[in-house]
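Shown below is the structure under consideration.
What follows is part of the complex, with its chains left where they were.
To keep things simple, chains are lettered A and B as they appear, and every chain counts its residues starting from 1.
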Amino acid sequence: MYNETVKDHFYHPRNAGELEDADGIGEVGDINCGDIMRITLRVERDIITAIRFKTFGCAAAIATSSMVTELANGKTLQQALRISNADVAAALGGLPEEKLSCSNLAADALHAAIRDYRARRSP
Amino acid sequence: MKQIYLDHNATTPIHPEVLEAMLPFLRDHFGNPSSIHWAGRAVAGAIEQAREQVASLLGCRAAEIVFTSCGSEGDNLAIKGTVDALRGQGNHIITTEVEHPAVLETCRYLQERGCRVTFLPVDRRGALDLEQLESAITDQTILISVMWGNNETGNLFPLAEIGAIAARHKVCLHSDAVQAAGKLAIDVRAAGIDLLVLSGHKIGAPKGVGAVYIKNGTRLSPLLHGGHQERNRRAGTHNVASIVALGKACELAAAGLATYRQQVRRLRDRLEDGILATIPQVHLNGHPDRDLRLANTLNISFAGIEGESLLLNLDLHGIAASSGSACSSGSLDASHVLRAMGLESSLARSSVRFSLGAETTEEDIDHVLEVLPASVQRLREMSPVYKA
């Protein structure tokens, strides 16, 4: 049901974990009704220099988490904000129809982390 | 890599003797048992022999067995057939919140069409309150439908006690025994059951065949109208080879019941004990009294990780298990069974079911116990909610 790219990102997730003293933290989802994803990132001169994810969810959710961190790493915040959920699914070579909703968290969590970073910087 | 199949509640491999019994009916004896010529005669007897074999597993008479195409058809037939036949008499059904979708969705459909349905709750262990069941009965009640063994947790329901209640109130009693038949001793007569459903592919017969016990005298409308097959209770040309296979599987199950139970019970307990001893923060789903569960089933939640992701991790190691019932994978909701048992949604979504079979070995179990802790650990490290 999952293609090789999805499986690769699930079995060998990139950037899994959590950054100590992150510059931005984004958490989306609700454990009671669905999946949870937390993204932590470090930013230097508007560029994402380090990024980690933690995800409670199915294989599709973990693979999309992994992929979104790859897509965002090294990008400017402006570029990262333009990454959509659809971009993540596309970068994975597509997801099964019934799993498309699982990918919805990934970009949302990334954007939430960037917003958190900006909020901290402009008190 | 060695493949370890621990998803027997989803489906089982065909037993070699069953395959051997059915092959001649795929290769040579192709006749339609309704035909009177040589080709029909060569198969008509085989159908009746299979009927005897199924009947003898259940403790009923052959004439009380109707062949169907699967467990789902059996459940639909039993429930819709009763509602249709007794429509002058009442329109209330009592069932439970933890039934298989074949029962639940059928009841929901009938509800939309004007039936009143009581879905009985269960407690945290998954057990029913029989007093509550009895007090739900009204003079409009025409059917009680309670499964024998739950496909997800393995929980067993006290059908004999429920049978006594149904008899006291003269209400028809249906039991979905798809998971129980062939795994424990069933005596439909002693239990006071009117309608009982089983499915071949859970007990070593192929997919696409099942049977319904219809107690002599039970009023039931057919679900499939048409030809005179099955004494007008189920139209459609007989699936001869698969019916022969189902008969053989029932015969084998009856003969091997004691050994099977002892064997899977020992291995299931080994797996259960092993997981509880080596992995922290796990939660057993189902009745804590192991005698009140199917001997082959273990359902367990691993806090902090989602069931499917653990499944795929196990799959990488050749281990096939399941999260929730096979029927609802592809759906994103937490298991309705575990939710009905009051399990928090996150734990419900962290559940994995291991269901053993006759061919499961001690090495299989030990291999799972070796692989599982690391898989759980790996996923917990990625989890935003797991706290060690």
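To be clear about the criterion, a residue touches a chain if its C-beta (ideal position, glycine included) is under 8 Å from a C-beta of that chain, and two chains touch if they have at least 3 such contacts.
Being a predicted model, the structure only gives us computed values, none of them experimental.
Written in terms of the labels on the displayed chains, the full complex in this file has the makeup A x1, B x2.
Assume only the chains that are shown with their structure count from here on.
Distance from the subunit A centre to the subunit B centre is 40 Å, each centre being the mean of its Cα atoms. Of all the residues in subunit A, the ones that touch subunit B in their complex are 2, 7, 10-11, 13, 16-17, 27, 31-38, 53-59, 61-62, 98, 101-102. Across the complex, subunit B meets subunit A through its residues 304-309, 312-313, 316, 330-332, 344-346, 381-386.
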